[in-house]
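To start, I am sharing the structure in question, which I have written as C-alpha cells.
Removed: one protein chain of the complex. Kept in place: all other protein chains.
Just so it is clear, A and B label the chains in written order, and each chain counts residues from 1 on its own.
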Amino acid sequence: MSNGDEPLLPLDAVKAAEARANPLRRLAGLLTSQRVRKLLRLTRVRIVSQAFFFSAFLFFCWATWTTRMEGYPVSRILEFDPLVMISTMLSTGYVYRYLGWGLLVIALTLLFGRVFCNWICPYGTLHQFIGWVFDIYKGKQSFERNRYRDLYHFKYGLLIVFLIMSWMGALQIGLLDPICLMYRSVATVFAPAADMALSEVQNAGVHAAWLDNLKFAPGVPRRVFVGSFWIGVLITALVGANVVIPRFFCRVLCPLGALLGAISRFSLFRINRDVHACTDCNLCLTRCEGAADPQGAVRVSECFSCMNCIDDCPEDALSFSMVGLDTKQVKPAPELGRRRLVFSGILGVLAYPFIKNHGTNTDENFKGALMRPPGSVEEHEFLEKCIKCDQCINACPTNVLQPATWEEGGLESLWTPVMNFDIAHCQLKCNACSEVCPTGAIKKITVEEKMGRGEFEEAGPIVLGTAFFDRGRCLPHAMEIPCVVCEEVCPTSPKAIQTEDVEVKDAFGKLVVLNKPYMVPDLCIGCGLCQAECPVKDERAVYVTAVGESRSRDRRLLLKDRSRES
Amino acid sequence: MAKKVRPRRKNPVFNDFGRRKLLRKSIPTVEIGASLACLAFLVVAGGWTLSQRDNYDPGERDLDIALLDTEPKQLYTRPLARWRDPSQPIAETRLDIAPFPDELVEGGWAPASRVQTFTNDNLYEKINGQAEQYVKFGFRELSFLILEEPSGESVDLFLYDQARFENALGLFAEQRGSKPLLTRGDLLYTPTGIGAIGMLGHHVFHLIGSGANDVVMSKTEQVLDSLSGLAEASPAPAPFKVLTQGLGLPLDRVHYTPINAFQLGFAQRFWFGRTTDEGTSRVFVHWAESDDAASTMFQKLHDAQQGELELVTPGESERHYRHAFLGTHYALGVAGPLVYGLEDHPDPDQAVTEVARLKEIVTTSELGVRPGVPSSPSVVPTPAPPAPVASQSDESEGDYGDYGEEEG
Partner (left out) sequence: MSREPTDGPDKPIQHPEYEKSPMDRRTFLRRIASATGLVGTTGYLSLAPEDWPFSLKDRTGLRSIPKIRPFRLTDFQVAKPSPSHPDVAVGRGGSPTEMLRKALDTLGGLQHYVKPGDIVLVKPNAAFDRAPALGATTQPELLEGLVRMLLVDCRAQEVRVADNPIESPPDCFEKTGIRRAAEKGGGRVYLPDSNAFKVLNTPGAKLIENWPFFHRPFLNVDKVIGLTLVKDHNLCHASMGIKNWYGLLGGVRNQFHQDINEIISDLAIMMKPTLTVLDGTRILMRNGPTGGDPSDVAPGDAVLAAVDPVAQDCWAFEHLLRRDPNDQPEYLAMAEEKGSGQRDWRGRLQEVT
C-alpha cells in the first residue's frame, strides 16, 4: 500500500460520499471502495479458496476416524479427482459410487482451465506455500525461474504411461496422483508425527481434553506404519524440490495436472495478453505458478489460472477472459511431440507385462502375508481398483492396516493396504475402511455383511484368512505352560479356537492342567486377534495367513463349512 | 522492485515476507462479482460438508442384537484327559466299535483295531473274489472288526450292509446252501465250525473264529446273543412276517420275487410260501404302496388270469378260481395295502381253509393288514424296482429268480 493513496478510479471519492447517505448505497459504496476491491480481487479469493480446500482436506483426514466419521464425505476430495475416475474406469469399465464427482472438476476445467491446480488441489497449495516460504529470489532471478522449460512435458508422457497401464489393468496412478499422494502421506507420515508431538505435550503434564480431540488417532497406542519412511522421503523430496524449481511436482510430474492440462486446451476462459498494451517487461513471470509463458504465447495447458500475472502487470495488459484459442497468440495444447507420444505409449505397453509378471501377488505365487482388509474384492480386481490413497489405513482404528512394502507384492502392490496382525487385529464390528474407500477396492460393506448375519446368513461371514498354530512355539503345546490368550480373545461364537484339556506333569514334576488350543477352521474369520495378542511376541505361535479368505475362490481352504451342515 | 521494504539479509533462508506491491491499475467490477460468487460457493460447499454429518445409517456400522439370536452352534467339547503314567499299559482305552454293540468288548475281549469299513469301491481289497456276490445283492458297506482275547484267540466280525431285507435274505440263502437254519429272535443264522453266518434285517454277518474251541464258540454265542438283542434296526417286511410268523412256514419254504411274478410284468415284489414240503401249492403276499394300488393289483391279476382260470366264487375283495385243465384251486384277495392269495392247490376244501387262515392273519393280526407307517425304508415299496436289485438287472433276467428259493 505504499502508493495506495493514488486512486484507481477517479470517481471513487464522489461515489463514497453519495453512499454515505443510504445504507444500501453505503454497502454498494463499500464494495466499490478501493480497499475492498483490492481485498476482493481474484488472487485474494484464490488464497481463501486454497485455504478452504486445504483445511477441508485436513478436516477430512482428521474426521477419518471411527468415532468422528459420522456421515462426513471424508474421501470426497479423492472422489472428485478426475484422474481417479478416468483411470479406474479404464481399468474396471465402471465408475464406482461417488467417482462421478470427477466430472465436476472436468467441467470446471473446460470452463476455466486448470483452476483445480491452484484453487483446489491441497497438494498444489502445499507446494505453493512451501515455495513461497523459501522464495529468496528477487528481480530477474525470480522470473527466469518461471520460464517454461522443455522438461515440463514429462508429466504428459507419464500420464500416457499410467493411462495405458490402467487400461490394460495395472492401476498405478496412485503412486503420483497428487491427491492420493497427499492422503497417503498424511495417513502414514504426518498423522502419526502430529500425534507423537501431541503425546509429548501430554507427557509434559497437559491433560486437557482438547489435546485428545486434536489427535488424528486419539485413545489408541502409538500407531506405526511399516515402510512409511519412504513415503515420507518421497513427499519431502517432492516438496523440497520447490526450492530448486518452483512447483517442481506440479510442472514436471503431476499426472492429474497433465490430464487437466490436456483438457484445458478446450477451456472457455484463458489468460489473454493485450499485445498492444504489453511492454514486454516480463514482470508477469515473477510469480507465474505454472510456467505458462504469459509474457509470450500463453501455454493454456500449463496455466494454473492462479491470476498472479494479472496482479503483476503494470500495464493491465493481462486479463482472464473468454477469448478464442488462436494458435498465433496462444499454445493451447501440451508440448508433446509425436516421438515422445509414441515412446510413452511403448513404455506403457511394456510396463504392463513387466509389472504383471513380476509374480508377487498373482495366484501362481501368492503370499500369505498379502491379506486385504474386509470387503476387499478379489486380488486381481483389487489391483485394478486400489489407488494407494491409504484412506483405509487412516480410518483403521487398530493400526492393523499397513501400507504394503516391496516385499509383500512388488511395485504393483506398493503402499496398497495389507493387514499386519503382528501389530493389531481387525476389529470385529468395524467397517471403517470399506466406508472410506473411494474406488471400491474395498467394497462398501455393512457390519451385518461382515459378520454374515441377517440377509447375509447364507454367504457367511467375510473371512480374511485362517489362523494356524505353530505348535513348536505355543506355550501349552511346546513348553507345558498354561496360556490360551488366543482362546480367550477369539471373538467368534462359538470360538474358532478351542482347547483340548490335558493334565500333564511338567519338566519340574508338577501336575498342571494345560488347555492346549486347536483351530476349528470352519469358524475362523481371520481377524488376527489371536495373533495380535499372542504372548510369543516375535514369531507368533498362532498366526493368520491369507488362505481361506472368502474373497477368492482360488485360495479357498475348506471344501465345505462343517459348522453349517445339519 | 525498485524499493525494498526491508534491507535484505545477506544469506537469506526464508522469503522476507514483505508486502507485495500490486502493480495492476484497475480491478473490474466483473472480477469483484466473480470473487463474491466464489466466496459464496465456498460457503455453500462448507455448509454442505458440515451438513453431511448425520447423513449415514448407524445400523450399517453396528449389528442388530436380534440378528445374533440364531440357533447356537454346538461344538464337541473334548473331555479332560487325565494324567496317566506312561510306564503303565493302556488299561482302559475304549475304542468306539460302532456299529457293533459295545458289550462285545467284555470279558477280556478287546478290539484289535478300530472298525474298518469298506464300500463298493474298495470291497475287493478285503474279500477279493467274493465281492461280486455281495455286490450282486445290493451291497452297501462292510464293517469289519477283530476281537481279541488275552489267550490269543480271536473272532473276526464281518457285517455286510445289503441295503434291503430282501437282498440280505437272498444273499444269506445263497451262502447258507443246505446248512441248518436257526433263529434267535429276528436273527437268522447257521453255525459253522468256527463261528456262524447269519442275517439281521438288511445286514448279513459272518463270524469267523481263530479255531474250533470253546473260547471261540462261547464268544460266537455271545455275539449272536447281543446281535439278536439289538433294537429293531431293520425289521422284516410285513409279508415276510405274515408268511413266517403268521402261517408258521419254515424259512426255507419262503421266497421273494422282485419282478415278474407269475410271468407278469406288472407283478413285482411278491413273497411266496410253499404250503407243503412237496408239491407246487404256494401262498403269496404282496404289499402295495397304498390301498388303491393294492386294489389295482388285485384287479390286474384277476384280469390276467382269465384265460386259464375259471371263477368259482366271485367277490369284491376275494375271489376263488379253478384251473381249467389241472383242476387245482386258486384264490386272490385284497385287504388294505396287502394283496394275498394261493395258487395251484390240489385240494379245494383245504385250499379254502388255508385262504381263510391267511385272510385272518392278514386282516386281524398285528402282522398284517395295516402295517401302518412303514417302519423302515427297506420295506417302503417303491414303484420302480428296488435300486440295488435293479443295478444288476442287465446281467440276466433269470437271476431275478426267487432269492429265497432253495435249490436242493
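Please note the rule applied: a residue touches a chain if its C-beta (ideal position, glycine included) is under 8 Å from a C-beta of that chain, and two chains touch if they have at least 3 such contacts.
Treat the numbers as computed from the prediction; the structure is a model and nothing was measured.
The missing chain, though absent from the view, touches A, B when the full complex is examined.
Interface note: of A:Asn22, A:Thr67, A:Thr236 or A:Thr327, the residue touching the hidden chain in the full complex is A:Thr67.
Contact with the undisplayed chain is limited, among A:Gln202, A:Gln329, A:Thr405 or A:Ser563, to A:Gln202. Only one of B:Ile27, B:Leu42, B:Leu63 or B:Met199 touches the chain withheld from this view, namely B:Leu63. Think of the hidden chain as still there; on chain B it touches residues 62-63, 65, 68-69, 72.
Those residues of chain A that touch the chain absent from the view are 65-67, 199, 202-203, 207, 209, 212, 218-222, 397-398, 424-425, 427-430, 475, 481-485, 487-495, 499, 515, 529, 533-535, 537.
As a working rule, only the chains that are shown with their structure count from here on.
With centres defined as mean CA coordinates, chain B is found 61 Å away from chain A.
For chain B in complex with chain A, the residues that touch the partner chain are 1, 3, 8, 12-16, 19, 21-27, 29, 31-32, 34-36, 38-39, 42, 45-46, 49, 52-56, 59-64, 67-68, 70, 72-75, 77-83. Of all the residues in chain A, the ones that touch chain B in their complex are 1-3, 8-9, 31-32, 37-38, 40-42, 44-45, 48-49, 52, 56, 59, 69-73, 76, 132-136, 138-139, 283, 310-314, 316, 429-431, 435, 446-448, 451, 453-454, 457, 493-494, 498, 500-505, 511, 513, 520, 523, 563.
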